[in-house]
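The block that comes next holds chain A.
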Amino acid sequence: AWSQGMTDVGTPRKETLVVDILTGRVGNPRRMNPYLEGNALVQGLHQLGYSILWEIDTVKGTQYPALAATLPEALDDSFTKWRFKVRKGLAWSDGAPFSSADVVFTARMALDNPKLPYHRFIVNNIKDIRATDDETVELETVNPLPKLTYSFGAVIFGNSFRVVPKHIWEKVDPLTFENYPPVTIGPYKLKDSDPNGFWFLWEKRDDWQRTDVGQLVGEPKPKYVLFRSYGPEEKRVIAMAQNEIDILTDITPEALEILRLRNPKVKAWYDAFPWANLDDPCQRGISFNATTAPYDKWEVRWALALATKIDDVSIATFSGMLRASPIHVPPISILMKSYHEPMTAWLKGFALPDGYKPFDPDYALRMGKRLAAERIEGLPKDEAGLRQLFGVGWWKHDPAKARQLLESVGFKKNGNAWLLPDGTPWKMTINAPADFEIQSQRLAFAVANEWKKFGIDVNVQQQQGGVFATEYATGNFQAGSYWNQNCAIGPDIWVRLEWWHERYVSPNGQPASFNRERYKNPEVSRIIEQMARLPVTDPKNVEQGTALLQELVKGMPVIPMFGTSKFVPVNTTYWKNYPSASNYYEGPWWWWSNFKYIVARLEPAQ
Partner candidate 1 sequence: MARHARFLIGRLAGYVAVVLVGITFIFIIPRLLPVNPVEAMLGRMMSQGAYMQEDQVKALREALSDAFGLNGTLLEQYLGFLRRTLLSQDFGPSLAMYPTPVKELIGQALPWTFGLLLASVLIAWVVGNALGLIIGTMPDSRTSRMLEAVAIIFYPIPYFILALVLSILFSYVWKVFPLTTTVRGAPWSWELVWSIVYHSFLPAVSIIAVTFGWWMLSMRALSSTLMDEDFVVYARLKGLARSRVLLRYVLPNAMLPQVTFLALQLGLMFNGSIIAEIVFSYPGVGSLIYTAILQGDYNLLMGTVSLSIVAVATATLLVDLLYPLLDPRIRHR
Partner candidate 2 sequence: MIVVDNVVAGYRTPAGLVKAVDRVSLEVRDGEILGIAGESGCGKTTLLKLLYGSFGDGLEIFSGRVYWRDPDGRRTIDCADFHRHWWEIFSYVPQGSMSALNPLMRIAPQMLDAGTGANRADMAARRARIARTLAELDLPARTQRLYPHQLSGGMRQRVMIGLAAYVDPDVVLADEPTTALDVVVQRQILENLVRLQRARRNTIVIVSHDLGLHRQVADRVAVLYAGRLAEIGSNDAVLGRPAHPYTQGLVDSLPRLGDRQPRQGIDGRPPDFMAMPPGCRFAPRCRRAIAACAGSDPDPRPHGSDRTAACIQLEEVAA
Partner candidate 3 sequence: MTGTAPLLEVRNLRKVYRRGGLFGGGSGGGPAALDDVSLTLRPEDGKVLSIVGESGSGKTTLARIVLRLVTADSGTVSVAGEPIMAQGGRTIDNRALRKLVQPIFQNPFEAFSLQLPVEEYLFRTAINLGDAAMRRDPRPAIDEALAAVGLSYSRVAGKGIRAFSGGELQRLSVARALIARPRLIVADEPVSMVDASLRMTIVNLFKELSQKLGVAFVYITHDLSTAYYLSDVMAIMRQGALVEFGRPEAILQSPSNDYTRALLDAIPTLDRRWSI
């Protein structure tokens, strides 16, 4: 229904990049105050409006200065005093110059407003902050903070510390300020938006040179970026099939297949199998509440791992387009190099206390054969290629061993059904997301299917976002298809794995912020404490990380399974030079704060 070369918001289609809104329609579209937590930001404000002091290089997994001109420099050995500079020559979208005063103002605003949800975080971390001149910021932290850039820069997705313009915000009450239209620092500014929250139109700033993107990359080509929501997947697919949208976020493999067949201009991350980008920084698996019997026993968790035929799970989940991971960090390119591959030897030799060696290095080869039999094209021919694609291997499917492990802790098999040590039938519920995070949802069903075959009465309970999150936080679950805990993007895996520390464990019923598996392992906690003391760039991080992962494998609080395959198709009708496997200059996370760097590299296709 779009008329001659125009979008229905009145911009020339050729000059407009149309992007899916990750969360769908925004219910309160005129509220763009990033410091009020109920305001959705992924309609462009987060990706294009604000800039982060230190942005993440999604290829290398390391941070680089963005809004800041330099990485922070520690002024003392205890990592409490820091200094960094901000970029020169930048300006806000209303033309006012940007300076270190804005950074300081933002921090002070949070410090001085106890009612601001962000306040406590700042208070706990920053003791003092000041601008010594227009470009220099000095700050003092409450405690030693060697990984300062993790706290105030992007690691995954972005960072909540969003610098706001002092000249605007000093006149308003941040607790009620709508911030519409927002004055921003990114290369685009909000031009128009739908009062009903279906679309948001961003326009390239005339003074794009005075932004970090302009300085670091150059002029972005799209004059407009239109974020818009099309509703259910069917509609999103139709929209892309008829070239109404350029970038879709997160669809199912089935939908991608349809798109590929319908529209040759639609490209996925790979040009052939497995199509999906496999480098998402959170991996998928099944978590257990380690304080709830019988999942409090490592034997049980290990038995469940061995009762799982990972090949079938992979097929059922995403038709095999998955890279397996036997350890607790995602098998993304960077981490495969730092951990999975180096640890393979250890995995092969790893034995359970009774001497049984559970590792199975040949998942990749079996999958290669199986998929070739299904006449899937584009599979690597050689073993190395297969291993690179499908991962270093996984745990054996060995129901006999699983049975033995269970019987060793008092379980009994009655016919085809398992009885708990107390003689009652073993019933298990796996919490799964309903209709969001499709991979986790499907994984839960697929795993349940495996364990049912093994004789456990497993039931998958799909839950909507709120319930799913609440039960996870309060420990009101036996097992769950959760993914928050095992995320990492760079060789320093401390950021998320730190959550395994036992000090975060709360009693069941009370919300826990982290370690919601409620897994207590003194050794794990000890390693985490050691890692916390290492600066970001210290090579010992990997060494300690490896030790940590080994410890987690022994305990198996989560059965890690696959990296996350993200199907993020792009349409090359109007734009080209999207990042892809063969053009890997950024990861494909359109909803991360580094999206503006991707936009700046796109080229018109016509």
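Convention: a contact is a pair of C-beta atoms (placed from the backbone, for glycine too) under 8 Å apart; a residue touches a chain by one contact, two chains touch by 3 or more; residues count from 1.
Inclusion criterion for the candidates: all candidates are chains of the complex that A comes from, given by their letters.
Being a predicted model, the structure only gives us computed values, none of them experimental.
Asks: Which one touches chain A in this complex, out of 1, 2 or 3?
Replies: 1
Asks: So in the complex, which bits of chain A are touching candidate 1?
Replies: 1, 8-10, 22, 25, 27-28, 31, 36-40, 42, 115-121, 123-125, 150-151, 154-160, 175-176, 194-199, 228-232, 234-235, 238-239, 241-242, 244, 281-282, 437, 464-474, 476, 483-484, 487, 495, 504, 511, 513-514, 591-592
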